[in-house]
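Removed from the display is one protein chain of the complex; every other protein chain stays in position.
On to chain A.
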């Protein structure tokens, strides 16, 4: 024991293992104030501190060890926890109550085993070297990467959850990937045969070979590839490397060696409080065997860690009573979900099934004999049904009259479970185990906005998947309590964006300060209202955003008129109207990119993005671009981005109108227009629609009589088709209608609301919008056009404006007192261009030992 500052003795708490569960336990201990009672010492066998094993395949998709890390570098020492990395515990001396490592002996009063598991590799003749890789740790992944460097094809043995993740990893390394599974279907634990078949079809469509009911007998030298896998039955498959992912085994060697009870199928035997047969030793996560079961998912490990931390600090301890093995995953990009009794093993249970062979989608709903409750479900291809089904299953909510509706395709208005139908015990956030009751309690104890509910309960602060549900529950509960839901922009303005827009417009207000004094609270504003007001001012008056009174309002990217990237450097996008560019201008872009060594990429909006510029380089780069006739592309603003176009009737044999000329006219008119969210346009020269105008905020498609106008579409996370708004328009009418639609949107939309969501929220819908814009039902048309004309008339390239003003350029210095560049920005070269160095290359792995 050690003495603390106040003279009390602290017990020695040793944790063996620094994986996800071990780390979660440390977090829980810290949160519960355990460091007052314990001196905590953590041993990790691996060199890296705890990292996210669930997302291991992202390591090949661009993530590095640092981004996968579960905590900040230096977190343990800053909290006073001793972390011994790369130091394996080799023995537990229960008599002397010490753990032994190659470096020394450390006393414990309480000991937690969180040693996890190791991959099981079946004994197969010839399985060695690159024919015996496994997929568990970052070191394993480095070994796979090395093996893949001169390989064409890779095989994963095991078609379970981890096996498919491993196949994804091989695929992202550029290999032809195959999966070999002993069982007659993929994911035999989670899926039934139809679900397995749907998953197989989807995965094969992605180019991954799937070989079922195959047992590998031996591995020998191959002919076309390095190895040949010989299956029983005489078939074979050749490959350059083999990754085994045929299940895990609890890492219980330490426990066995010191005589703790272990289960017949492996694992340290624990009771409901994770205590082993030695009262001073606990085991949590995949190394523990509870009631004869080992849980190979992270969530049960987390609840063991949580319960144990509570027990150790003397909080009300919750017994571990098994775990729900329901899972929702994206494997190789395919949604897979499995809830409760997925196989319908419960006597008397009945199933509803939906099979869509065209899209290889499958859903199964298992209900109990009474037909009233959900027992389980299987989902392949679309997990949007998962949350609702899980709530039904976990909370015993009575099924609707037609249970099949829960898994049938939803055309308009999904039968989602309303917030009021959820019982208090319903889990809202499974990452932090927050129930609806806990959310209600937080509201009752005074949390009056969503942020404080999140802060108080931690709900939606894990994976964030429950954010929408949390908001729904929160607003429902507030309404139920008779509270009007506060729609204020922020604590400084008790108005919505629409109302502020009206105040600015009617009052002729030109500065944030003026608006704050007249209609707001405080003297400073915040990161919510400042950019929102900056945007409104720009939409109304279109003054240069670098004017001194406007600069402090601009959000990250607007402030420096460039897009900040993850390492703090910027990307630069010159405007290329309609995607049309002369060879001379193209050469200038190439020369500038070369001179400043900028990573160069063509964007989806038919222009060119130049990455990796430091702050002080931006004015130099723009000086050269503007000299060559370029203007800013506003890629950083909530503003008009691009007008994409096809080549149109001038070249294309199908074209019926000059789509490029129209795209140039539109881009020239609306460039620099600031709006509640970004605006994308496209013009197609015929009905073949090569410019994809129907996925844009404003889409224009040529007809033989003129133009058809589509409005309020978008791509991105939640794609929406634009809707046909007016047909066969001449050029000037088209422009006039776009003026009106956009200005009406700018005037009435909410902050950061795209046109599609704005249109969905318009009472009266598309018909109403047509009345306002086409029939001028509000008598606004002339005003809207005039307001747009004001914005157009006041256009000025912001970069040209800034370059002419030394005061404005003052800020474009990495250091105001030194000419050096940021010494912490590092690049590596990849595919002949530079890209940010991953933190892995920068931060030497040091032992954070005492």
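Just so we're on the same page, a contact is a pair of C-beta atoms (placed from the backbone, for glycine too) under 8 Å apart; a residue touches a chain by one contact, two chains touch by 3 or more; residues count from 1.
Note that in this section contacts and distances are computed from a predicted model.
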Among "Peptide ABC transporter permease", "Nitrite reductase small subunit NirD", "CO or xanthine dehydrogenase, FAD-binding subunit" or "Copper chaperone PCu(A)C", the UniProt name of the subunit that does not appear here: "Nitrite reductase small subunit NirD"
From A:78, A:479 or A:777, residue that would touch the chain that is not displayed: A:78
Omitted-chain contact residue, chosen from A:176, A:261 or A:491: A:491
Option from A:425, A:556, A:591 or A:687 whose C-beta touches the chain left out: A:556
Chain not shown, touching residues in chain A: 66, 71-72, 75, 78-79, 455, 491-492, 522-531, 548, 551-552, 554-556, 559-560, 564, 566-568, 615, 810-811, 813-818, 820, 822, 824-825, 839
